[in-house]
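Pasting in a structure now, in structure tokens, and then I'll have a few things to ask.
Removed from the display is one protein chain of the complex; every other protein chain stays in position.
== subunit A ==
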Amino acid sequence: MSSEHKIRSFLEPAVLSRLGSVPFLARRPMLGKVSGRHASPHRGASVEFAEYRKYVPGDDLRRLDWRAYGRSDRHYVKEFEADTNLRCCLVVDTSGSMGFGSTGVSKLAYAKKLAGALAYLAVQQGDAAGLACVAKGVVRSLPPRRNPAHLAELFDQIEQVESAGPTQLVGTLHELAETTAQRALFIVISDLFVDPKELKECFEHFRFRKHDLTLFHLLDPQELQFSFQRPMRFLDMEGGTAVFAEPNEIADRYHTALGRYLELVKQVSIETAVDYHRVSMADDYERTLTHFLVGRTRSGGVR
């Protein structure tokens, strides 16, 4: 496959190889089609004992625990956990505001790096990876698949996507939560410039659908610091009205608004059990991903 030999700007093999040593786990049971390394809601044939169950007619006699029968004179069936793969759905915000970047890297480029690496890691460990690029609606989408050819296509999509248009993140996320089969891993990479209250409903929807939702909240250092010396004319990257402001004059109120918003987003995340990661663009994406993966390992794959 020629596309595999392409050099992707958002992929760094050295980083991927380092990250590859850390397993990419889900926080809750996933529903995959093949065996994998993730917990499944169903009983299966793994080596990990789950429970004893009374024998009911029709059960496979091979699964009877004869030793238990010997001890208790009752028929028990020994059950084991099932291991399955997961469907990792990467949702990348490609609205206009994602084009912003004061550190030389735009938020979209950063998002691409995250999405690319995560897709690679997922496919590498046998999970299916899909992509949904979201702006005014779903701009591009690829259903989750686990074969390497699909990965190449996914990379192509990621490479081609560009930031443009307004954000309709909430509506699109609702749609994705509903249309994707239950128990998938959703990774949303966005600057989340939407109303936190709407976000809350959206996240609850994901929770209801038993999806594992992870949020990478990308923020540029300049957006956080808002340190300008001169009067500025701010052009809306999503096509809204321009704002003329004396930064010294407005900085206080900007920070108040920003602080309030960030506090609210965090609150919503806690309430809806979203795996929330606030990422400054100044941070190295490898470090961000390591933190993410290691954190998941520690929680240890809940069944």
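Heads up, the rule we're going with is that a residue touches a chain if its C-beta (ideal position, glycine included) is under 8 Å from a C-beta of that chain, and two chains touch if they have at least 3 such contacts; residues count from 1.
Simple rule for what comes next: contacts and distances are computed from a predicted model.
Student: UniProt names the one chain left off this complex as which of "Branched-chain amino acid ABC transporter permease", "Spermidine/putrescine import ATP-binding protein PotA", "Aerotolerance regulator N-terminal domain-containing protein" or "Multisubunit sodium/proton antiporter, MrpD subunit"?
Tutor: The record names the chain that does not appear here as "Aerotolerance regulator N-terminal domain-containing protein".
Student: Of the residues A:97, A:125 or A:157, which one touches the chain left out of the display?
Tutor: In the full complex, the listed residue that touches the missing chain is A:97.
Student: Write down which of A:50, A:68, A:138 or A:258 is the residue touching the left-out chain.
Tutor: A:258
Student: One chain isn't shown here. Among A:124, A:141, A:168 or A:280, which residue touches it?
Tutor: A:280
Student: Suppose we count only contacts with the excluded chain; which residues of subunit A make the list?
Tutor: On the side of subunit A, residues 27, 96-100, 107, 191, 193, 214, 217, 219-221, 223-225, 228, 230-238, 240, 243-246, 248-259, 261-262, 266, 269-270, 273-280, 282-283, 288, 291-292, 295-296, 299 touch the unshown chain.
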